[in-house]
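Shown here: the complex without one of its protein chains, the others still in place.
Up next is subunit A:
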Amino acid sequence: MNFDSFAEFIAMGGYGLYVWLSFGVSFSVMLLLVIAGWYERKILDKEIRQEAYRQQRIQVARTQAAQRKDTV
């Protein structure tokens, strides 16, 4: 352990602001990448499913319309 106390660790020999700024921003950006990747997939899955249901509904409507034409 290079530091004697927690306060010393935070102070980083007077360079605390720069050290913690660097590490904070870096890990925030990395976390953002992780979240963005996960969220993008969630949205994609949802969109693809919605599109599949839409196609299904169109198909059903078409067959129903065709049946009505037959009965008239």
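One rule holds in what follows: a residue touches a chain if its C-beta (ideal position, glycine included) is under 8 Å from a C-beta of that chain, and two chains touch if they have at least 3 such contacts; residues count from 1.
The rule is short, and it goes like this: contacts and distances are computed from a predicted model.
Look at the chain that isn't drawn here: its UniProt entry, checked against "YVTN family beta-propeller protein", "Heme exporter protein C", "cytochrome-c oxidase" or "Simple sugar transport system permease protein", names it "Heme exporter protein C". As for the chain not pictured, it touches subunit A at residues 1-3, 9, 12-15, 18-19, 21-23, 25-26, 29-30, 32-34, 37-38, 40-41, 44-45, 48-49, 51-52.
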